[in-house]
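Only one protein chain is missing; all other protein chains are in place.
The block that comes next holds subunit A.
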Amino acid sequence: MDALIAQADALQSHSKKRKRSHRSDSQPGPSRVSDKTSNSIIKNTSLPHSLRPRADEVVATQQYKHIANPKLRRSLAKTSNHIAQSQALLTDAVDLLPTEETGSVQAEDALERTWRLSQTDIAKEAGAEAARGRMEMKLDGGPYRVRYTRNGRHMAIAGRTGHVASFDTLTGAVHSELQLGETCSDIVFLQDHSFYAVAQHKYTFIYDRDGVEIHKLKDHISPTRLEFLPYHWLLASVGTAGYLKYQDTSTGQLVAQHRTALGACSVLAQNPHNAVLYLGHQNGCVTLWTPNLPHPAVKVLAHLGPLSSISIDPSESGRYMATAGKDGNVKVWDCRNWKGAVREWTLRSGGKGDAEVQWSQKGILAVGSGGSVNMYRSPSIKTSLQPSSQPPLYLTHPLPSASHRPITSLRFAPFQDILTIGHGKGTSSILVPGAGEGGMDTGEGLDLYEGVKGRREREVRGLLDKIQPDMITLDPELIGGLAPPSKLVIGTSGGSGSSRATEIPFARLPRAERLRVSGKADLTEEPTSDAESVGDASDGSKPKAMTKEEREKKKMRGKGKSLKRYLRKQRKNVIDPTAVAIRAKIEKQKAERKAEIRKAKYGDEPQEKSTALDRFKRTSKE
């Protein structure tokens, strides 16, 4: 047996041995030759993770040496190593991935006025292929609402008199065209172009790509605006009754209905980054809604008058919101801080008619009012300026004639530099350089050229990954984040007092508390308190800070001094000249000590601060 024990002792422990062998692996040897053939095919042959060769470089990361528990230390080190490796891979991938150029307008000098460019100029400069995006559709169905699919390929229009059509913008093929014969106030595509929902006079209806009526949503009564939340598969509507309703389009259930109690509502927008819905009301309020709250998450008085349009900026993770009101103002808000608008300006057309606002993927704000559409670029509209004035125009586009009014809808085509305006005489698409995001993503379905198979697979995957409606929160990073620390204060056993909290036995305390009580808590990450730093500064002459025990031991309790002891022994109510003298002396010493500390801290002796009450101070007699 001794032989066995000796053998086992001669071996290193398990973890150490592995570490050493690993290190020898990672050393670049002369025998290692990069195999070009394997490198070329490795992207296309997806090996399971366990069969893959180990990552060559081991990134030196934090070692967590201060953590005593070896298991925890190992898992922490492993995690941080993994994170470092994947970040390195990500930067590699970013370098390798082809980036597509975005459109732009580059002026030669700063004084050049880009807003003077007309659509014909832009179309001429951009070339014939790009100019195909410029399109005018003359239609008789009254003012039109426009909507694109998420990949920007298909477009649907709904005229107020009931003319509904959906078509492919690339090929120009019409999928369906319907004359519904009743008022249609909004249209929205569901997960892709194969279904769309129309807000009609009485109910919301769902049609398929060919225009066949699939569902009549009887719960959505007299809707005015529709929105679809693609990752939650929720169709939301708001109507003249002022109810916000969420319908799950994968199960068909009405998930939630909220009574806004603010009357008829005709302004609805979604924040694509946290799936919160923004409603604009008649009384000038903007309210933010989630399915799991029966009341608005946020309520802001945005305008002095009814709201006419809301849009959320997709380029900065839903941080900015633009609102337009019937009071003739446009305001840009910071959604993290609701204390007033970041920037506001008055519309050129005044308050006549409804203004429409819309952000593009790259953060260009289009404001349509009266007979023209104005476009503004990002940094200027998000910086506050006093007094409020018009931000510099980027581009402007007047409607051809007064009969085209009113502008009822503005939509930027995703992944293209196109803005489509819905107005009284149909729709017109104009070119806005720099509006669209260049890089498409096939995995998310954000691909202009997505095929049938890809779309089908994405639909199935999207259904599997459907997020539950009650996970919608204002902060999307809440999921998977650290739990907020509990506000409950836990007393430990052994402490004085008879409250119930002190009854909790040691073994049932939370782990952090147990570590703290037993003195094993990791205090390295705690910032040193201000009191300690001040104390260190005052006795700067000492070479090294004392340990906690030493400090505790040497701490003056205030009872040791003989003068103080003498004073304590005196009776308080007897005025004794010696006691008075000693008291004065102690006060003087205290002041001196204070001054010394101040001197050590600030160098020279500062003047006493003069206050307004100084004039009443009695000066001492000379």
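What we mean here is this: a contact is a pair of C-beta atoms (placed from the backbone, for glycine too) under 8 Å apart; a residue touches a chain by one contact, two chains touch by 3 or more; residues count from 1.
The rule is simple: contacts and distances are computed from a predicted model.
Undergrad: Out of "E2 ubiquitin-conjugating enzyme", "Glucosidase II subunit alpha", "EKC/KEOPS complex subunit CGI121" or "WD40 repeat-like protein", which one is the UniProt protein name for the chain not included here?
TA: "WD40 repeat-like protein"
Undergrad: Can you tell me which of A:Tyr64, A:Tyr231 or A:Trp338 touches the chain that was removed from the display?
TA: Selected residue, touching the omitted chain: A:Tyr231.
Undergrad: Using the touch definition from the top, which of A:Glu136, A:Glu182 or A:Glu444 touches the missing chain?
TA: Answer from the full complex: A:Glu444 touches the omitted chain.
Undergrad: For subunit A, which positions touch the chain that isn't shown here?
TA: 1, 3-5, 7-9, 14, 46-51, 71, 90, 93-94, 97, 100-108, 112, 114, 117, 121-122, 125-127, 129-130, 133, 231, 272-275, 314-315, 317, 415-417, 431, 433-444, 446-449, 451, 453-454, 464-468, 471, 476-477, 479-480, 493-494, 505-507
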